[in-house]
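For this view, one protein chain was removed and the others were kept in their places.
The chains carry the letters A and B, assigned in the order they are written, with residues numbered from 1 in each.
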Amino acid sequence: MKLKLTFNYLFLIVFAIVALFPFYWMFTTAFSQHTFISDPQIIPIPFYSGAIRDVVFRHSFLRWIFNTALITGIAAIGNVLVASLAAFAFACIRFKGRDLIFYVLLSTMILPGFLMIVPRFFIMAKLGWLDTYQGVFVVFWFVMFSTFLLRQYYLSISSDTLNAARIDGCSLWKMYTKLILPMSKPVLLTLFIIRFVQVWNSFLWPVIVLRSNQMKTLTVGMSEFYGIYMTEYNKIMAGGLISLIPIILIFIFFAKQIEKGLQFQLKT
Amino acid sequence: MFKKCVVGMLVIGLIFSLGIASFAEKTKLLVYERLDGCLEDTTEKLEIAFEEEFPDIDITIETFVPKTYQNEILLLAASGKLDADVIYSVSDFRLNVFVNGGIIIPLDELLEKSGIDISKYPQRLFQAGTRNGKLYGFPQRPQPRGTVNYNQDLFDELGIPYITRETTWEEFKGYLRKLTLKDEDGTVIRYGCLDKYPQLDLLYLFGGRMVDDPFNPTEVVFGEDLVKVFGEFLEMAEEGLMMPLPVYKALGGSKPKIFAEEKVATIITHLGYRGGFATASFRWDAELIPAPNGVFGGAHTDLMGWSINAKSKNPEVAFKWIKWSTFSPIAQNIYDSQWEVNSNKMSYVTELNETFAEIADQRQPAGWRCVYEAQKNVVVFPIFEGSGDFMNKYWEATWGVLYDGNSLETLLEAEKEMQRLLDEALAK
Partner (left out) sequence: MNDDGIRVKGIGPYLFILPMVVGISIFGFYALFYVFRLSFFKSTLLTSEYVGLDNYFYIFKEKWFLSSLIHTLYYAMWSVPLNLLVGLTLAFALYKKMRFGTLFRFIYLLPWVSSTVIVALIFRYVFNPEWGLVNWFLGLFGIGKIMWTQSYLLAIPVIATMGAWQSAGFGMIIFLGAINSIPKEIFEAADLDGCNEIQKFYHVTIPLLKPIIFFYLVISLITAFQVFDAVYAFLEGVPGMSSWAIFTSPVQICSYFIYQVGFGMFSFGRSSAMGIVMFAVVVILLVMQKFLLGKNYNFLGRN
């Protein structure tokens, strides 16, 4: 048994090194003078803080962080709420056309995002939402990915529980708020984290909608470092590192709840 | 940080004083710029300097992400929300799209009124922005291709004179022989030069010649001379003076990288790379050099300058920006200062510089409609110029790539063949 345990640990440690080395390299490149990728410097000598300085001060980097955080937060929360509403209905309630509607909605996930940019852009132009926060986050609210995931979880809730609640006089809404939401809090949190990361790293949609420097998100702003003639890799790595920080903070902050969420058990 | 504060205070001060001083309506001007790096203090400085010279104009410059700039403009135009007066435009097929879509206006009248004498500049630069006989794009930042970037420190070390506009091609080849470093086995450690477009070598192998129209060639343009040029390049490759494409890719495929690492002593490319080469630790400079037939000494204008939005309410005012940003030394200084380049290195100049005119103008065959025709029924477009079916032509046209008729299959085959030949050259 002990052997199995140490083997387990060994495997995990090796995998962890593999997972972490690239970040170490990102770190050393960010503090180097290289504007191209070459042999990685294991020790960051000479230490050059120009890239970080440039990134933070010669661009509106802090503003970008704010924009990204705002847009991502609203997008993730909104999506989780809308999706859980729909997932509850799809999973737990029998109604006419349920399966058909579900699969048809699911098919909207298949078409690649960049093809849909054109019509969505026109919609946003008509609404006057170009270069605004809502132009970006509203699109992320209506994504079937979340509904799909939540539905798979909610499928395990037995009708008996729900019917019992009904006998107690619960309306659908009460069922949702008093029963489903609290029970699935951990999954919702997990989903929130997943969506948060996805929106945080999104590029194709924000870059098209957001124009002015004050409105850009991190991925958009950092793409400026990919010049036509020169790609400033040290700035890219520096920016990449800095944009990791808020996410890592969120992870740490929610660590306890995430742990609980990964331990959650559905009532039977 | 301090600089930013000063600039910020200047801006506030300026706005404040202007606001109090004049209740008169100022003309508003919106410019969409596309800058590598998009450093914000650059645009702030440009705005301030411009408003100093034209106090009755209130200018805003917005920089877009270079990668998606064209898409953004297209989408904005298609949804009717293109509000800028001046947009940065590029002289390739996208200009055709904008012209045919009616979103930009011809600049000829405005040009005449402005009194700029363009006859002393390379006409091709203006031709690049001309469609249907009218000028739609004003070349603020054309990019001469055929600029040799050379490692000055290395030249010093080997006692080679610096490259000037008087350097002949033969002399240049002589330098390359000195610059190329091989070890005992004959493997090249440091190449004399790099040219990233050796597809032309292949063209030469197929006995290429340049004609004026791919489908109905009537005139042979610089036929034998062209073959001679390509022959030159091929010879250079065979002598080991020129880094072959596969080696370039294996070393990372980045011009700044191989230059900084001294894997090549000179790089023939266009002027836009100066920012990238700034990372080299040695002194370097750049000069236009006429290739034997000057094909590479010519100016290739794939980046350009300005167009004026058809919806602009103040086209004359818009043209003032065009004129100022292109010719004003103050503007040029600001554009220069964007890159943290060391002294003695080339800075960002306007290529509408008279001295470029001598060399640049003579060389490249007229217009963009140049086509190379090879013997085996394989046709090459260096660039294409569109009317009508330009989308098809774009697919078929690349820089010096071979293809057969309308089929991209053959293009793929031709590229593979080229790769194979180059691999052979490398293996020798």
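Note that in this section a residue touches a chain if its C-beta (ideal position, glycine included) is under 8 Å from a C-beta of that chain, and two chains touch if they have at least 3 such contacts.
Note that the coordinates shown come from a computational prediction; the quantities given were computed from them, not determined experimentally.
Novice: Considering the complete complex, which visible chains touch the unshown chain?
Specialist: Counted over the whole complex, the chain not pictured touches A, B.
Novice: Going by the contact rule already stated, which one of A:Ile77, A:Leu181 or A:Ile247 would touch the omitted chain in the full complex?
Specialist: If we include the chain that is not displayed, A:Ile247 is the one touching it.
Novice: Among B:Arg94, B:Lys173 or B:Lys311, which residue is in contact with the omitted chain in the full complex?
Specialist: Considering the complete complex, B:Arg94 is the one touching the chain left out.
Novice: Among the options B:Leu35, B:Leu75 or B:Leu135, which residue touches the chain absent from this view?
Specialist: Spelled out, the listed residue whose C-beta touches the missing chain is B:Leu75.
Novice: Against the chain that's been left off, what residues of subunit A make contact? List them.
Specialist: 8, 11-12, 15-16, 18-20, 22-23, 25-26, 37, 39-40, 82-83, 85-86, 88-95, 98, 101, 105, 107-116, 118-120, 123, 138-139, 141-142, 144-145, 147-149, 152-153, 155-159, 162-163, 166, 171-172, 176, 186-187, 190, 193-194, 197, 200-201, 203, 219, 222, 226, 231, 233, 236-237, 240, 243-244, 247-248, 251, 255, 259, 261-266, 268
Novice: Pick out the residues on subunit B that sit against the missing chain.
Specialist: Touch with the absent chain occurs at residues 67-68, 70-71, 74-75, 77-78, 93-94, 97-98, 100-103, 250-254, 391, 394-395, 398-399, 401, 407-409, 411-412, 415-416, 419.
Just so it is clear, only the chains that are shown with their structure count from here on.
Novice: What's the distance between the Cα centroids of subunit A and subunit B, rounded to whole Å?
Specialist: Measuring from centre to centre gives 39 Å for this pair.
Novice: Using the touch rule from the top, collect the residues of subunit B that touch subunit A in their complex.
Specialist: 1, 4, 36-41, 62-68, 71-72, 75-76, 78-81, 252, 254, 256-257, 260-261, 272-273, 275-276, 279, 303, 340
Novice: State the interface residues of subunit A toward subunit B in the complex, per the touch definition above.
Specialist: Result: residues 33-38, 50, 57-60, 117-118, 121-122, 125-126, 130, 207-208, 211-213, 220, 223-232 of subunit A touch subunit B.
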